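Report on the following structure.
All protein chains but one are shown in place.
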Amino acid sequence: MNKIYRDAAAALDGLFFDGMTIMAGGFGLCGIPENLIGALRDSGVRDLTVISNNAGVDDFGLGLLLQTRQIKKMVSSYVGENKTFERQYLNNELELEFNPQGTLAERIRAGGAGIPGFYTKTGVGTLIAEGKEHKDFSGETYIMETGLKADLSLVKAWKADTEGNLIYRKTARNFNPMMATAGKVTVAEVEEIVEKGALDPDCIHTPGIFVQRLIKGAVYEKRIEQRTTRKKEAV
Amino acid sequence: MNKIYRDAAAALDGLFFDGMTIMAGGFGLCGIPENLIGALRDSGVRDLTVISNNAGVDDFGLGLLLQTRQIKKMVSSYVGENKTFERQYLNNELELEFNPQGTLAERIRAGGAGIPGFYTKTGVGTLIAEGKEHKDFSGETYIMETGLKADLSLVKAWKADTEGNLIYRKTARNFNPMMATAGKVTVAEVEEIVEKGALDPDCIHTPGIFVQRLIKGAVYEKRIEQRTTRKKEAV
Amino acid sequence: MPWTRDDMAERAAKELKDGFYVNLGIGIPTLVANYIPDGIDVTLQSENGMLGMGPFPYEDEVDADLINAGKQTITELNRTSYFSSADSFAMIRGGHIDLSILGAMEVAENGDLANWMIPGKMVKGMGGAMDLVAGVKRVVVIMDHTNKAGESKFKQACTLPLTGTDVVDMLITDLGVFERNGSGAFMLTELAPDVTVDEVKAKTEAAIEVGNHLS
Partner (left out) sequence: MPWTRDDMAERAAKELKDGFYVNLGIGIPTLVANYIPDGIDVTLQSENGMLGMGPFPYEDEVDADLINAGKQTITELNRTSYFSSADSFAMIRGGHIDLSILGAMEVAENGDLANWMIPGKMVKGMGGAMDLVAGVKRVVVIMDHTNKAGESKFKQACTLPLTGTDVVDMLITDLGVFERNGSGAFMLTELAPDVTVDEVKAKTEAAIEVGNHLS
């Protein structure tokens, strides 16, 4: 079974439909599937519900899909970096569901793991808890959160082998591993595809079973949001 | 903060009390904390509840603690390899709580992750579901399982650095990573302790935050239960 | 002539499709790996934490850190990945495994399965069986059609404690193959050589349908 596709457009061919739910990996602009997002924009698919921790910036990442108004609803934990988002949201052109970051991460893991609901202390007594089932365990109150799945998950890894086994690099891992498990179809883009056996089997972050399609991204801009450095002291 | 102890007895010093709950990693005899189990036996601590997928064999692994009758109750998924277990159980000298293997693994992960309860389809309509809360999600019935914690977790890894970061080897990983997260105190034994920085930070299975005490095991027997081989064909 | 263990395993192997991720239970299901059809590439999962299980090792390859769910020494392949038990069962429970082939003590006409416990006997435990039948996309059971006393193990209702309810999608016995669509009735679709529909009916307590091509 060949999982490797020529490019992002080919890898996504036949997977789109208007109104679908898509998960996209990344934290800020770190570890986002840039090439797949580009192809998603080019496809013109509309009315998307996008589950992603953030919404990119105005002209990069998921911000591209906001500019084209392909997104109907975002499920995120923080969207502060994106002015297009703010404008569309304040004009009621965009729905928004905030999730605490850890709750979002765990909901996605649960979705991929066949767990339809779990209890957490996060958000008890806040707006997040409204309308959710409350239950006491050992005298403490928890709220129930549900598992999340998607029609399509787009993830970015560092390297893949031809089986679709993935490894991520540093903090570019973030939401990608869980999202890979929670998509009905998962498409991965990587910086390098290596032969079978070239990755250490003890260090594979996402086993190939979770990856249906795979590309080597054409270009990686890997834009940095907050380039913060220190000066070298004179010797 | 030095986490490294001289030997198993030193690493466990002060952690025992009668009636405590202990998690012990391993699947069958693969990846079990042999040295720590030995020190646990030597300590003479009694009335233990032991959470471990299996119960060892008669004269190795947790079987050693059954021989000395230190175990009051086992929480396991399969105990078929141990005759001492069978005898004590049939004589009502031992309590037993069976959990489906995946439910056990997830309960331990949940315990370590601050999740007091979650829903699963595993066991619905079986003895396992009796007395458990049932809930429907999207028209399917699930049962609630609770998170598990322990007073002490004993885990076996392959290598550690001096910070307590752990990596496991092949299928010896099994229950160890979750148990490391679910113990109030976690003591790890490894085959080799390396300097800080010697492990690839992208490939650490258990971050050091979960490991309070650490030893290099004195001896590893690593007994094999089913030595199954094939013959080399003559050339 | 009823099917042998190997015949049943070979028949079960025909359920494998190219690219499948498969979990094989202990016993006869293990034999299925010997009959994977040419041109079909499947990846075997072992629920103790491995995807891409290889064959038994040569003497000089035996590794105590590398065993399958039956605690047998095995080998890795160039596609292998290892993971924790929690991740392994997340994979199973999340519906990512295409096919599980399991043994059984009893199968009922409604798809119920019993394969872990005989009351009054020492109980060894269900291991991963309940998780597998609840989570895997398709469950194929291989078992002898009758017990040693000649009584049907394919029953109206299971008499032994259940492993799962309405979980069996296909049953392969030494007498034939019984297929099931969703939660419908089992239909006899294949017969072992020289076995007749009447013989199957006589030895089956479960209510079954018979494929048109056989009746």
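Should a chain be cited, it is by its letter among A, B and C, assigned in written order, with residues numbered from 1 in that chain.
FYI, contacts are C-beta pairs under 8 Å (C-beta built on N, C-alpha and C of every residue); 3 or more make two chains touch, one makes a residue touch a chain.
Quantities reported herein were computed from a predicted structural model and do not represent experimental measurements.
Visitor: In the complete complex, the chain left out here touches which of the visible ones?
Guide: Among the chains that are shown, those touched by the missing chain are A, B.
Visitor: In the complete assembly, which of A:7, A:151 or A:225 touches the absent chain?
Guide: A:225
Visitor: Against the chain that's been left off, what residues of chain B make contact? List them.
Guide: Its contact residues with the unshown chain are 1, 109, 111-115, 161, 163, 165, 181, 196-197, 201-202, 204, 207-210.
Visitor: If you put the missing chain back, which residues of chain A would it touch?
Guide: 27-31, 53, 76-81, 86, 89-90, 98, 100-106, 108-109, 120-128, 158, 168-178, 205, 222-232
Definition applied: only the chains that are shown with their structure count from here on.
Visitor: Where the centre means the average of the CA atoms, what chain is farthest from chain A?
Guide: Centroid comparison gives C as the farthest chain from chain A.
Visitor: Based only on mean CA positions, could you tell me how far chain A sits from chain C in angstrom?
Guide: Centres of chain A and chain C (C-alpha means) sit 36 Å apart.
Visitor: Between chain B and chain C, what is the gap in Å from one C-alpha centre to the other?
Guide: Centres of chain B and chain C (C-alpha means) sit 28 Å apart.
Visitor: Considering chain A alone, which of its residues make contact with at least two other chains?
Guide: 113-115, 201-202
Visitor: Residues touching two or more other chains, restricted to chain C: which are they?
Guide: Touching at least two other chains: 76, 82-83, 89-90, 92-93, 135.
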